[in-house]
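With one protein chain withheld, the remaining protein chains of the complex are depicted in position.
And now, subunit A:
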């Protein structure tokens, strides 16, 4: 697959609009200021996927949300475990010495946060492009990065050896808390997305 610079810029704009809205929701949810990186559009080889956020054997948290509708794909939200703890403390109004909720509760809270982030992201894309998008229930895993990331996108790799990622990082500057947000459209959906954008008011 090849992406020309115009289309790459379009995807960047899509990610920017989606992530901007997600950052606002994130900020409201934990009542903190959220910084957002310039989105990156990356076409990566499948075998490099386990390395996108660090080492294969890092212990991470990941929430996966499938989206369906006029275009299909997946959203992955990836955090280091320390970042999960900090965010949970804000969500539950806990001090650093307070005990964290049970692991089930942690999964549940992180799923809820991810639901809101991806909901805002997809809503912004919908407002901008008119594409009808629905998200499915979030699924989560806390474990080895390589194992989680490779498994998350494996069904997209049946016929493809490369994967297109729209990647944005959110951070809480003073806390060194980072959250990776990956929007992964299926390759067949890309043409539909481009048709819509090129035919619309975007260009």
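FYI, contacts are C-beta pairs under 8 Å (C-beta built on N, C-alpha and C of every residue); 3 or more make two chains touch, one makes a residue touch a chain; residues count from 1.
As a convention for this text, contacts and distances are computed from a predicted model.
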Answering from "Simple sugar transport system permease protein", "(2Fe-2S)-binding protein", "Probable chemoreceptor glutamine deamidase CheD" or "FAD-dependent oxidoreductase": the UniProt protein name of the missing subunit is "Probable chemoreceptor glutamine deamidase CheD"
Given A:24, A:37, A:72 or A:111, the residue that touches the chain left out of view is A:111
Missing-chain contact, candidates A:9, A:57, A:98 or A:132, resolves to A:57
Of A:37, A:72, A:126 or A:151, the residue that touches the missing chain is A:151
Subunit A positions in touch with the non-displayed chain are 46-50, 56-57, 59, 64, 107-108, 111, 137-141, 143-152, 154-155, 157-159, 161
